[in-house]
Each structure stands twice: as structure tokens, then as C-alpha cells.
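Below is the structure I would like to discuss, written out as C-alpha cells.
After this line comes subunit A, so read on.
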Amino acid sequence: MAEAMASNGYVSGSNLEKVLRAGHFAVTAELGPPQSADGEVIRKKAGLLRGFCDAVNITDNQTAIVRMSSIGAGAILVREGLEPVIQMTCRDRNRLAIQSDLLGAYALGMRNVLCLTGDHQTFGNHPQAKNVFDIDSVQLIQMVKTLRDERAFQCGDPLKGSEPRFFIGAAESPFADPVEFRPYRLGKKIKAGANFIQTQLVFDIPAFEAFMEKVRSLGLHQQAYILAGVGPLKSPAMAKYMKESVPGILIPDELIQRLEEAGKPWAGKSKDELTKEEKKARSEAWKQTGIEICIELIQHILRIEGVAGVHIMAIEWEEAVAPIVKGAGLYPRPVVEPLPA
Partner candidate 1 sequence: MSGVKEDTQIVAFCCQYCAYAAADLAGGLRLQYPPEVKIIQIPCTGKMDILYALQAFEEGADAVMVAGCLPGDCHFLEGNYNAIRRVERVKDLLRMIGLESQRIKMFHISSSMASQFVRAVEEMLDVVEQLGPNPLRANHPENPKEMISEETR
Partner candidate 2 sequence: MIIAEQKPFEEIKSLVGAAQKVLVVGCGTCVTVCFAGGSREAAILAASLRMASKLNGDPKEVSDVTVQRQCEWEYLDSIAEQVSAVDVVLSLGCGIGVQAIAEHFPKTWVVPGLNTAFLGLPAEQGVWVERCAACGDCILGLTAGVCPIARCSKSLLNGPCGGSQNGHCEVNPDIPCGWQLIYDRLKALGKLEMLYEIRPPKNWRTSRDGGPRKIVRPDLRLSEEE
């Protein structure tokens, strides 16, 4: 990447790359495809995100639950004029399938790919499935880079024609274990060819600052664009669940208390005692607080050296993205003219 940047040439020319290269604080958002063949869902969600982010991540059977394919949904997004980040996991495809899918994705106009290991299939709705894991996420990054920069397949054979020029993304979970190894693992991914990084959800700012300090000491922030993962909490129960059950997610107790505080007018009553309207009002109060917290987190993150943007994961709540982006002062999104060649 260093050499590509020095020559002023884009590696992919994607909007996300252009925004980051121009030095803007980037915003990406996540879009979860439906568990159906209904393309209208994608178009509707695209409408919620249009104008509020620089690129849209489309998950790849997230949590191992079968959904419309990332590339299929991505093709719809391209038609809608939004830029997708195709998420690609190693769980469901071997090196043949991944490469062929990526060739197809590029031909359909997709320019960003996020290389992931993938959640284990035991979490999803087909726990009986055989997994693949032919390659891991680091090797996947390397493979996409080889396709792009060496115009060769993983086996070494040359491509017979034009190469897929992807802006290559990778994920990092700063607080998963072993925590001391995480910055080095990030370094491995950047060495393998990652151009941008999207992290697991960040709620604990001091912990993330410590991670970024290590990242800066390794010089990694100068070799890839690091986008911090953020997301709105929907309820105290969701926050507690994530804190306790999702590996690598730290949620300070004070954030959970703030959510509980927001639900106080309805506290002390059991689920059955609340009317439908009361439940709705309580849910709205929680959501409002969740969005506020998310905005505050972004404002903290904006001040951390070496962070190039945020990746908003509003899981099955894409409506939250617009108020978050506006609230954080990141709207409107920049329109970047290509740099001169």
C-alpha cells in the first residue's frame, strides 16, 4: 500500500479509498441482508443509509445464519448507487470458491472486500454443517492482494485477463484474547496486504486508547486506515448480553447504568404489567440513549490519533445510522474528486 499511495495511484479507486486518501474521517455502515430472496429489503435499507456513509458493509451469513449472499446484495447496492464492502468469510468457501466469487463481485462493480475468518457454524442455524476453513483470514488477505497486485491466483497461475482491484479490508478485535497479541495480529494482516481495518465494537474508550497506543508504537496506523467499530445499544439487556456473551466486547457498567436510567420511568414493573404503549415508549427511551452513547463514543474516537474513521454496526437497526452520523457532526459525507494520476 505504501508504494501505491506514494505514486498517487489508487489501489482500487473505490469511494471508500478516495475518502480515506483525501484525509476525511470515513464512515462505513453495516447492512444485514435478509433471510429471504427479497431484494426489496436491500433497497429499503439502502435508502436508510444513502448519503450517510462512504461505503456499506454487507455481511456474509453473519453469525452463521443463512442470508442473501453478500455479493448478491452488493450487486443490488451497486445498482442503487451505493458502494458496498463485500464481507467474505473463510467458513463457507474454499480458495477456489472465494477467488471465483471475488472475480464475479469485481465484474459486478464491487470494489471493497473485508476479509474475515467467520463465526463458527455451531452458532448459526445450520450447526450440522461441515465447515471449510481451507485458508484463514490472513491468508485470504494475501490471496486478494495477489489477485490484484500480482495478477495471479493463489496457486501461482496468472490471471487470463484483467485483475480484480479490490480495496482490501480486514477486521481486528482489540479486546479479544490474548490481548497483548492483538496489535501484532493486526500487524500481520497489514503485512499480508490489508488497506483498511474495521474493528470489533468499541465501547470502552480507555481500553481502545491503550490498543491504539500500541498500534501507533508499531507504526501500523501509517500503513493502513483504521476504522473503529461502533454501534448503538438497544436495551440494557442487549448490552449485558453482549458484555457477558460476545467475545472481545467490553462494555463499561456506567453505559449499562445510563440505559437503565433511561428506562427508569417504567422500572419496577414486570413485562406483563406494562401496556404495549408503555413498552414501546420504554424501548424508544432506551434506543434514544443508545444513539446518544454511540455519538459520544464517536466524538471520543475522533480525537484518538491514528483512527481514520468509524464503522457503524447498527445490527438490524439501520434507521439508527442517520441520527448517529448527523449527531456526530459527520454529515454530509464528502464527495471526493479523484486525485490526478
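The candidate set was assembled so that all candidates are chains of the complex that A comes from, given by their letters.
The rule we apply is simple: a contact is a pair of C-beta atoms (placed from the backbone, for glycine too) under 8 Å apart; a residue touches a chain by one contact, two chains touch by 3 or more; residues count from 1.
The shown structure was predicted, so the numbers you read here are calculated from the model rather than taken from an experiment.
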{"item": "Identity of the candidate that touches subunit A (this complex; choices 1 or 2)", "value": "2"}
{"item": "Subunit A to candidate 2 touching residues, read off their complex", "value": "90-91, 95, 117-120, 122-123, 131, 133-139, 142-143, 154, 171-173, 176-178, 181, 184-185, 187-188, 191-192, 200, 247-248"}
